[in-house]
Structures are given as C-alpha cells and as structure tokens.
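Let me begin by presenting the structure, written as structure tokens, before commenting on it.
What you see is part of a larger complex, with each chain still in position.
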Amino acid sequence: MTSSTAAAVVTAASPFPGERPVTDAVVREHNLNEVEYGRILELLGRTPTLTELGVFSALWSEHCSYKHSKPVLQTFPTAGPQVVQGPGENAGVLRLPDGWAVAFKIESHNHPSAVEPYQGAATGVGGILRDVFTMGARPVAVLNSLRFGPLDQPRNRYLFAGVVRGVGDYGNCVGIPTLGGEVGFAPGYTGNPLVNAMCVGLLRESDLIRAAAHGVGNVLLCVGARTGRDGIHGASFASEELSERSEARRPQVQVGDPFTEKLLLEASLELITSGLIVAIQDMGAAGLTSSSAEMAARGGVGVEIDTGLVPTREAGMTPYEILLSESQERMLVVAEPYRVEEIQRVCAKWELGAEPIGHVTDDGIFRVRHHGLVVAAIPGQRLVDDCPIYQPAAREGEDARARRTAKPQRPARTDLQGALELLLDSPNLASKRWVYEQYDSTVQASTVLGPGGDAGVLQVPGTAFGLAVTVDCNNRLVALDPYEGGKAAVAEAARNIACTGAVPLGITDCLNFGNPEKPEVFFQFREACRGIADACRAFDTPVTGGNVSFYNESPAGAVDPTPTIGMVGLLARVADRVPSHFSTPGDEILLLGATRGGLGGSAYWTEVFDFIGGSPAPVDLAAERSLQRLLASAAGRGLLRSAHDASEGGLAVALAEAAMGDAYVESGFGAVADLGAYADGVPAEAILYGEDGARVVTSAAPSNVDALVSLAGEHGVPVHRAGRVGERGGALELRLGGRLFTWSIGALRRIYYTAIPRRMRHPDVDRSAGA
Amino acid sequence: MLTVAVVRFPGSNCDVDALRAVERVGVMAQFVWHRDTSLHGADIVILPGGFSYGDYLRSGAIARFSPVMQAVQRHAADGGPVLGICNGFQILCEAHLLPGALLRNAGLAFVSKPVDVVVERTATAFTSVFEPGVRLRLPVAHGDGRFVAAEDTLRMLEAEGRVVLRYVPATEESPLQPNPNGSANHIAGISNATGTVVGLMPHPERVADPLLGVPDGLGFFTSLAAWRPPVSTLSTPNP
Amino acid sequence: MSYRVQVRVMPRGGLLDPQGQAVEHALSALGFPDASAVRVGRAIELEVAAESRREAEARVRQMCDKLLANPVTEDYLLEVGES
C-alpha cells in the first residue's frame, strides 16, 4: 500500500520478522476506516508496520478513543468544590471530611460476559478494582448493574447464573464487600447481556497519585501477572498467521485470578503510600499499549519499551501479541531508576514480579523495540489525541415515538388486588436476595447498610462519617423517552442515597447503547446524556468519569438504552443512617412528595397489561432536590425510623417492601394506610401503581411526626399522613376511594423472596440451547 | 499484658477486621507474616478469614504449610489459644489442629448472610463470657463451610461437648435457612478437647462494633481479653 | 449394558490456570521442585446405560458438549470402562 501524501517520514520502524505486510485487507481487519488510515499515513509519513497498525487499531478503537461520544460527554458538568479529580484519570475522586477522599468508577464488561459469563464478569470486577487502587485508594465497596433476557429461556438463566457467580467469586476472594446493585430482565438483552461493575475506594487525599509518566530516564516496570495470548482482539482479528499456528480455537478468553489481584492490590498501595513510584496504571483494555501510551501522553513525554523484556506465559510471543494482550492482573509502573530494587523487594514480599521493560524519553515518541529491533515508532501525543472524532446523525426512531403515544389495551379484568402479587413475582421487582447472598457484603467490617434496601452504606473506618453508594437506571423509561429517562436515572440514584440520610456528592456513569452509527441509537445517546447533565447540574453532583459501551446489539436489534448511574453520597454521621424497612409497630407512615398518577412506562403496564409504552412522568428536578434536602435534614435530627423510595411498581410496591422487612427478620409488619384523600382526581390504579418520581415512603415515631411535618413544610415537600405500622406478621391494608385492599404480609414475602430462586432451580442447565 | 497475633497469609482479607475487633476490647494486637517463623511472643493467635493462596486446590490446604504454621502448631501444643475464623477454621482442619474438614456448601453457591447460632460450649478461650445456650446472630460468608467428619469423630465431638456453635433451626415463618451449608449436626464451630483451639465459620469480628448493628460478635473478643495463661500467671497476676 | 465413564475436563492450553500455578508453587515449596506444568481441572465419573461401548462414549460426549465442559474454556477427555 502506498501513501498518497508526500509528507516526510517522521519516524522509522521495521517489520518484525515473519510479520504480514500491511495491505488494505489487513487495515480493514483492524477496524480502521479510510479516513483513519489516511490520518495514520499522514502522521507517520510512511506505511505503518503491522505492530504499529495494531497499536493504532487499539488506541483508535471506540473503547479507547471515545470517537463517537467525546463531544457529547464534554457537555457533562464536571466541576464542583468537592471534585479532586474529574474525568480523564482511571477513576474520579471526590473530597470527604478530615483529609479523606473517595475514588470511584464504573465499567462495562458486556461482550466478554456474553461469550463466557463467569470469566467475563469476574475480569470485569478485576478491571474496575484496579482502576480504583491505581489511584492510591483502597477498594471498600463494589456494586454491579446487570441486564439479561427473560428467565424463562435457559440460555438467559445460564448467563445470569454464570455472571453472578463470576462477580461474586472475584470480589469475595479479593475481600471487597458488595454493597448494592441492580438486575433487570427484558427481551432486548437476550443476545447481549449487560454487566457493569462499579468500585468505590477510600484514600487520604494526600496519597492521590495520577497516571502520568514524568522524568526522562525513569524506568517503566511491568508488575504482576505474566503476559499471555489472552484477548488479543478476538473480534477484529482473523489473522491467518495466528490460526495457522494454533491448533483448534485460540484462547481469547481472559481468565481472572483474584488471588493475584489481591496481592497486586496490597503491593500497589504499598508502593504508592511509601512514595517509591512516580506513576502507576493498570493494563486494562488494549493492555500494555494503552497504559504506556496514555501515561506518556498525560506526562507530555515519550516512552521506549522493549517487548523482549516483558515476562510472558508462553514462548515465542510477538511484539504485536505482547502489546495487545489483555492478560489480567498487571500494572505498569514508572519509577526513578535507583528505586527499582526497593520496588522489587516490595513486590517480592507479595509474591509478585516487577520487571523493568523500558524508560521515559524526551523525544515524545512511543517507541517499541524487541531485543534491539525498533518495531514501532509513533509520535505519542498524536497517537493518543489524533483519532478522528465523529458527530453522528441523530434522529428519533419511529417506533419509539409511536410507543410513547400508544395507549394500553386494558385486560378483560383489572385486578388491582392481584396486580401487587404479580408485580412482586416479576424478577424485575422481586427481591434480588438470590443474587446478593452470593456476594460477601460484610467483609471489611464496615457495612452499615448492606444490599436489600435503598443505597448501601459503609463507615469510613476510624471516623464518624460514612458513604452511601448506589447504581440505578430504569431502562424502560430511557427507551421511551431518553431525555426524561436520563434525568430519571440520576434522580433515582440520588433518591436512594437520600433515603439513607446521606447527601449526594457525584456520579460515575456507564453508558450502554447500541450502534452509534444508527441515527436512532445516537439520538438515544445524546438525549439521555442531556438528561443526565441537566439532573447532575440540578443536584450539584458532577460527573467524575465513566465508560461508554456502544455496539450492544442482539440479533433482534439494539438493547434498551441503559445509562447506568453510579452515585456516592456522604452521610455525616453513620449513627443517623435510615434503613428502608418498617421496624416498630405503632409508628406513623408518612408519604413524602406528590402523586399525579403517571403510568407511562410503568411496571404495572408492563407486567400486568403486557404493554411497554406511554409517556414516562416528567422528572421534576426541583422537587427531587427539595426531597433530598428534607431527607438529609430529617435523618440528621433523628426524625425518621425508615425511608424507602417509590420507583418501579409505585406506592403499592414501596409500601409492601417497607412492610415485608428484610429477608432475615422472622416476619414483616402489618401496615394500614389510607390513600383516599391523598391525590385528588387520580384513579385508584394510578395512585397504587403510578411511577411519579420524588416520592418516599417513611415511618416515624409518633413523637416525631409533628417535627417531620413542619420540616417538610419548610422544604416545600408535600406530606400525607397515611397510616400506621401494625403488628408483626399482620396484613397490608390500603384504603382508597371507599375500597379496601388487603394482603397477608407472609404471603407477599413468600412471593417476593422466592420469585427468582423458583426460576433458578437448575441454573446451569442448557448452556447452549436458545443461544 | 496480653498480646494477640493475627496471622496474614497471602490472600487473607479479614486480617484487619480481626485486628480491629481485638483492639476494640483493649487488647494489643499485631500482624504476623506467614513467612515468619515465630509468633513474636504473642499469647493468643488468630487465623483470620479470607482466601489464603486463593483457596486454590482446597481451602486452607496450601496455607497450612506456611512457615508460620509450625509456630502455631507449637503454640497450640503448649496450650496457647488459637482462634480460626472461616478460612482460619479451614486451615486449622487442614493442619489437623481440629478434626474434620470443611467442604463445598451443600447448595454449591457462596453464601453471605446473617445466621442464628447457639453458643453451646462456653469453656473455651473465646466463649467464656457467654451464657450456655445463648442465641447470636452472626454473618457467614463462605463457599466451603460444610463441616464433615467421620461418624466416630462426630460422636466424640458431641460426647465431649466440643461443639462451640450450632446453627439454629428455622421457624415456619422465617425464610432464614437454619444451616447455610449442610454441615453435619448443624455444626458452625468446634474446639479441641481443652477449649484452647477454636474454629468458627461465622464471622464475629464483623459484628463487634455497636455502630454497625447489634454487636453479637463482641463476646468472642471480651472472652479472649479475659483469658489468662493457666499456670504462669499465678506469680504475676494481672490487675 | 452399563458403562462406567471417566471424564477429565481440563482448562484449555494457553489459558491461564491460576489453580495449577498455585499448586505448582506449593509443591515446589514442599520439596517437590521436580513437578512442573501442573494443571488442575475437574474429574467426573458416571454410569451410563448404553447398548455398546461406542454408544456410551457418544452419549457422554453429548453430555460434555452440553453440560459437563465449557466449550469456550475447557477441553475434555473420556475413558469408557465396563461397570
């Protein structure tokens, strides 16, 4: 292939012996289009070597370059007095009291999990832990957001079971408690499950370390596991050379080793806090290539690596393979040369190797040698920054608009009584106990509120304050109305945080969408991001980082747009935390917030009417904000015995959940509530099952009710004194419009807590069927 | 002054939790590295939970050969107290400091939840402050917690009253499963004949802080703090 | 007829085998430095009713493909004996 530009050769590099020549076909295999390849030729002034092509293809992939999403992401609010580190690093960092800071980040591992659910999910957790401890933070919580096709299909059960086991085994072994998550099921995820993992870590702000290479002559060290031929662009490469050499199928699956991760975690934190190193970054997607090139670009320096020095698991690996391997549990470290021995001593104590593989240079070139032969030499800053950025067309899909304006067919009989049982039996609303019991939620002995309520809460050891953490997204709302759905995801996360008594601080996001080159998908993306940005501005919760996962498509089309919001909040005094369940007979039940009866996109229509459509209730950001402030203030004064937000399934489900109690109490509580005078002119079904935002079900000791009511008045939040918490094991009685609905709490508990286990009796059967 | 050694194996992850629980009752604690060959004069040893050596092969099988374990063996043989929690219990069984073995949970999945247990034996270094028969709610979090032993070993453990903790049967209403892992005789913890070596599957160190909830685990550590060496203290009584 | 079949399911070559690594390490520390290339997998033993040894083997192969082995990460080997 020849270059049409007559530019001077910028750098020189030779093909590695045996390497294929770079032809048009090879360029296409590397997922680079004409514009992109043209830019490579221009930037090098010559044809790249295969190794260089591999490097470009990795760094200019969607995953590393954000080429379809960058302009949209730049509209997010990222500043605030609490922000220590915004987007652009391995994790965002927010300031906490007393010199503490929190680092957190969310990441997707959707495609690896679709191929191999156990390892895909496990390595997803591994990657996100590294992103956090590489900032100098000790991971103190993980969360996960999962989506699968319906559980009546065996393949979906297999994926669900494998993913949950993978998430659990990895986090459990490393010893990080899982404090929350979410799981949803919808047909659109059948061929393409979503696996998003979030990690939250604590650090002293003074220990923060950024992944920027500095200091010409400083050494690069490869720390941790050996490099194998794992995950070398499984999808984009069908390299003839590789398939000739390999017997059957190439090992593309990355296998996680949580034990090595735990050692790497301890070694890394020791290296960082002892000041032995200049910078550290994990080798995640695109492995050594992206970690070294990005660290160099951030530091405005060049790097030179000798792939011949990288410890490998197999003999005969080429520079191409070593650069692009995604073997897990590896770190790239930059350090002053005289520190190398000390670093190796620390690593050896943790049974890890630390091998010098290169150094920082002053010429700005990303240079790779293999035992002396220069196989790649690319201007480093341009390698990282010059990928073409696209502004795809955006147009709302016809069917989305049609679905939003459609009206449901009312079933022959609307059974308002039975609807609650149906809803609690839906895997979407039922207890996720089957999932979170497989996750250690109490290791580190700091868990104040574990999974099963609203947000999780942990105590910051040695202090009085705590962190509240949650992940949320109602994908149905986003599918029907991406802008309102984006707002709703942030609002729900903030409400979950606020229910515990905490104040929302900031978010990380995992934007799971289909193919951005489809206008209807890009429309969803742009609008959902606009909603997220508006909500974050209204709540003063800046975006500190995140992850974009495009091309989530199954044979049936794109997945539901799923912008998962991971949020952290600060609970000033852990002792003030508010649980989500009723706890004391005789307490008064108060509903905070107004009900207008929005049923668009509701679980009621979906599960009972079998209808996904309608216009979701618009999110009132000001009302949400007032409610958040009220909750924090009421919790701080000890006025609340419980608080639980109404989301999927509306007030009826929220009241039932509060009454049922957690899975480990002997029994739930009865509850009597009168919703009659609550919402004038709203039909009964919409009061019970409507999904307006900004509403919370609370309980309070009778002696605190007056104070709570007047506090709500000060915050402009409507209050409805609905009824009382009853005796253990009683019934849930809801009165409205002269009608009385009664459910036995014991019966509801049986439905709610067994819905998923009943469907997962033989989880591992039929891996292949229905794929 | 009493001191406690918390042994850290590569892969231990409840080591800090155990240390903090010991310090909470005012007892000095220090970490001892698995490569150490001495316990640095500690009076009491804790083998904490976690995944020593990744729990690869069998839980506790590789850790049992760590250099420090010889010192632990000697300490136990001399009548020194040793508490193994979760992975520590598994290591004690692999090292034959306690009988039996801990196998994959009967339900096959990892189980993390609170369980109700009864304290049956209080004549141990770690349960002396409890009333016999008291019920506690403690968290479990394990994949390999099914206690098994040969028939005659089980009989011996029961006859000698060496069952320290037993899972409580469920009630009709409660969905709480009684025995989270299928252990023989619902055994959650056992001791050696003299009550100095104790292994527990539940994690008392995670519920020793009143700020986190009902501190049902605290008694194990106040018992530890009250322990005195049987003979040598006669000459130097503690205040 | 009934056949006793032994199945060995092993991690595919080239894939990381952390268990094998850990065992190799431990063996070496225990005074067996002469052990190498350790890999750890699953051993499954079952009885299968079949007309012939060939049919028994074919049957167990199906079981392996469908359930016993993970086609993405594992290889398997059979041994059929009479029972």
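Note that the chains are named A, B and C in the order they appear, and that numbering of residues resets to 1 at the start of each chain.
In this text, contacts are C-beta pairs under 8 Å (C-beta built on N, C-alpha and C of every residue); 3 or more make two chains touch, one makes a residue touch a chain.
In this text the structure is predicted, and so the values were computed from the model without any measurement.
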Formula of the whole complex, where the shown chains each stand for all their copies: A x1, B x1, C x2
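Heads up, the rule we're going with is that only the chains that are shown with their structure count from here on.
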Comparison of A-C and A-B (more C-beta pairs in contact): A-B
Approximate Å spacing (C-alpha centroids) for the pair chain A, chain C: 36
Residue numbers of chain B (touch at least two other chains): 53-54, 56
Junction residues of chain C, two or more chains touched: 18, 22
Interface residues, chain B side, partner chain A - complex: 10-11, 13-14, 16-17, 20-21, 49-51, 53-56, 109-114, 137, 139, 141, 143, 171, 173-176, 203, 205-206, 208-209, 211-213
List of chain B residues in touch with chain C within their complex: 53-54, 56-57, 61-62, 65
Contact footprint of chain A on chain C as seen in their complex: 11-18, 21-22, 65-67, 70-73
